[in-house]
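The other protein chains are all here in position, but one chain of the complex has been omitted.
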Amino acid sequence: MKQNVKLEVNGTAAEVAVEARETLLDVLREHLALTGVHAGCEQGACGACTVLLDGEPVRSCLVFAVQCEGERVATVESFGSPGALHPMMESFRRHHGLQCGFCTPAMVLTAIALVAEKPQLTEEDVRLALAGNLCRCTGYAGIVDAVLDVARSGE
Amino acid sequence: MIGARAARREDARLASGRGRYLADHDVAGLCHVAILRSTNAHARLLSIDTDAAVSLPGVVAVVTQADLDAHGARPMTHRLPLPGVQALEWDVLARDRVRFVGEPIAAVVATTRAIAEDALELIVVDDAPLPVVVDPFAALEPDAPLLYPEWGTNEFFRLTVLPPSLADAFAAAPRTRRFRYTNHRVAALPLEGHGAQAAFDPATATLQVLASNQQPHQLRTVIAETCGLSEGSVHVRAPDMGGGFGNKQHFTREECLVALLALTTERPVRWSQDRTEGLTASIHSREQVHDVTVGFDEMGKVVAYRVDVTANIGTPVLYFSGIGPALVTVGALEGAYDFGVVGFDLRCVATNTCPIGAYRGFGQPQAHFASERTLDAIATELGLDPLEVRRRNLLPDTPRPWITGGGARIDVGSLRPHLDELAREFGYDAWRARQEAARASGRLVGIGVSALVQGTAPTQYGVAGRFGSFESASVAVLPDGEVTVAVGSKSQGQGHETTLAQVAAAALGVGIERVTVTDGDTARLAYGMGSWGSRTAVMAGGAVLRAATNLRAKMDRIGSAMQHARGVPVSFDEIAEEAWWHVHRLPAGEDAGLQESVVYTPGNTIPVPDARGHMNFDETFAAHMTAVAVEVDDATGDVHVLDAVLVSDCGVVINPTVVEGQHQGGFAQGLGAVLLEEVRYDDGGQPLTATLVDYTIPEATDVARLRVVHRETPSSVAGGFRGVGEASIIATPAVIAGAVADALAPLGVEITSTRLHPRVLRSALRAAGHSPDVVAFAED
Partner (left out) sequence: MKPAPFEYVRPATVGEALGALTGDEGAKLIAGGQSLVPLMALRLARPTVLVDVKDLELDLVGTDAGQVRIGAATPHRRLEHDPVIAHAAPIVREAAGLIGYPAIRTRGTIGGSIAHADPVAELPALLVAAQGSVVARSTRGTREISACDLFAGFLETTLARDELIEEIRLPAAGARHGSSFCEWAPRAGDFAVVGVALLVERAADGPCERIGAAACGIGSVPLDCTEAVERARGENNPTGSLLRDVAARARALVTGDDDRAELLALLMARALSRSFARSDRPREAAA
């Protein structure tokens, strides 16, 4: 049995007909073709599904779409495109903060939210704030450098 | 361009979420596959009732092996060309017996994955449990339950190579010691799980397959064979991959299943591995026990070395087989050293656990762990510095290549100056002084070192029975001067779109922005060999270099003729246009166009024993020297890395930033493998680490920075390249274990296992009679 859910996604009104058990992750990827958000575990343990819900990072695999009526969702696609990268994305590129890229959209969103909330950041702050976003490729050094660069340049 | 820290071409799309991974390819009418997997570790399958599942709305098909038989599916086999290996065939789905928890029994195709999983619950399986064995030593006992009763044993393969002079070498050795080293089971865990999507295209009568697989052409071969199709009628493309690490270089039952389901249902179908499947029913790695006997003299020089390897290979239903890493282990025992006379006895044992297979390092980590622990033990016994003991055992500087007893042809540079550079860069003496001061104040600080010679760009022939050591590249300059490069390798994040573009750009003399590299598509090249085994820079780099160099030479010839005719210099773009569009003006004997296809073989590997009985697995070798300093928290058992330096010689470096990223990433995986990760089973074969809450990989707070220093000794193969991707994952477990052992030595704790988790170290400290200072901990 499907329910209609109205939400705002990347600044645009969206209406989807969903089963209650469809997560926000499922709906973004399959109903709205926003495949920048990734399924790494669907158990809330890896962070690859992170999106911003009403401005705050959430694990979209642990939220059912039906819970999001009237809420604002922002995915990585709204923060930049290949021809116009967000400064955080550009910083990841500059500092070799990605290899396979699977964790990267979530990492970038978490980092953007972090810098917005707490502009003065130490390396320890960054590592702790990103601890819930698993990366298997980079060993994190480039990611940390990228985030610190953005924080220090006050962008 | 070679040697430039070029920013990565792939980053613009990956960092903005525009990468397209396997599950991002939506097509009209796509159906989803869920797999019914065994919940018993060992059982006879008596019946499978799918009637209720088939009737569930939204279900398109429910299949068992009987259904796949009816559609002409062929069995899979390991094809190992090794004398004495057990013959083995297996089907895509279990037929009448299951041998590990998670083994696929049936598959549901439905309009959504959720409905498919609902249907799984309606399938009724009647099975008769059998006794279970998970430990390889228990599996070798005379009364052990047999996975394949027709074998009469659980020993899948045994290889014993004991040179006649080995016994004498031990007899003549002033000292002989025995050690047992344990390498525990881990999982490679790429963040994107496995997946495959297939559809039959009636217009072209081809099976179109998308697969998150490191070796697309070989997957095409295996799918074609399993489905009874010609290779030309199967098209495989591997899209953006969210990691691979070897875990995605096998040819799995699930990939063949998806192909068969596309053919039988006549619908496009996708299977996406979920995390529990990935952790329990996919591919595990590393589990080996080494019984080492070492003979050495008073100077610490090893004169005789024997390693008996007991490798748990799980249920060996894996093509290509999971014994590959074990074979590499016994071929890499000496690594950077000359150990005099070397022998081994390898037993590969089947157990009721998930198949064991490839993971970055592929058997070299275990060999390296044994050599480094052994040299450290020798240093301790003789009261010598561990760095000095290594110096005394390193391969001599000449001759090159250094031919080992088994026939490996090692072509690295001089190792002593390399080790000296490590000591300088790490500040070895200063660290020893710091350690002494720390010990005086009761802190457990330790230093570990590792000297590694790594085989790179290996041949797969010995572990697969086919697939030669080559790579394909096709380079073209289009009429507008843009350059296209198609390669048979397959990036899983290593930056090949950039590094191979650098190679082509350098050879052609153009800017990198004019070069586009594509990979992973069987439609573009007749055959390729994928990316694994630290091979891409050597093999694809060499192929691209050859092709681009040939093209440049042709362009020079054409350009020279044009200049002669016009009297003015001509540009790259003008030559390109001339070659394609004004062919009547080309010099006599010059073919039209600018397109060069190369299948490149360096020619150094000897995949089967030659007349002298020699085999050489690797096209070239690389050398890496690593040192770390750690502190062990005596209350919590946490290991903190205080400093880590790797002096890396991977020949001519295409992109230093990419190389450093590979080392840092491998370092993280190596840390995880010893400090955080373990795949565990209970005695009944039930997996105990089925989620990422139980199987814990390093987070950003767990990984120190590895400082990389570059050294370049060009190889003898094209470009002077050497492989590099696996270096730090091979070195790190050994060097961390050495540092922890050094830190705990004053307490009498010995380290002979890769298990260095905090709980293990706490237990070791307690067993050694050590109690942490409650007040110091409380007031910290």
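We just call them A and B in the order they show up, numbering each chain from 1.
Heads up, the rule we're going with is that contacts are C-beta pairs under 8 Å (C-beta built on N, C-alpha and C of every residue); 3 or more make two chains touch, one makes a residue touch a chain.
Because the structure is a prediction, the values reported are computed rather than measured.
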The listed residue (A:V66, A:L98, A:I112 or A:L148) that touches the chain absent from the view is A:V66
Just checking the interface: what residues of subunit B touch the absent partner chain? 112-114, 117-118, 274, 276, 635-636, 676, 691, 693, 696, 698-699, 701-702, 757-759, 762-763, 766, 772, 774-775, 777-780
Since one chain isn't shown, list which residues of subunit A touch it in the complete complex. 1, 3, 19-21, 23, 42-45, 47, 50, 53, 56-59, 61-64, 66-67, 69, 110, 113-114, 127-129, 131-133
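Note that in this section only the chains that are shown with their structure count from here on.
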Taking each chain's centre as the mean of its CA atoms, subunit A sits from subunit B at a distance in Å of 29
Can you list the residues on subunit B that touch subunit A in the complex? 7-8, 10-21, 23-24, 26, 114, 189-192, 240-243, 245, 272, 274-275, 492-495, 657-658, 660-661, 664-669, 691-693, 697-701, 703, 705-706
Note which residues of subunit A are touching subunit B in the complex, please. 19, 21-22, 29-30, 33, 35-43, 45-46, 48, 75-77, 79-83, 85-86, 89-90, 92-94, 96, 98-105, 108, 126-128, 130-144
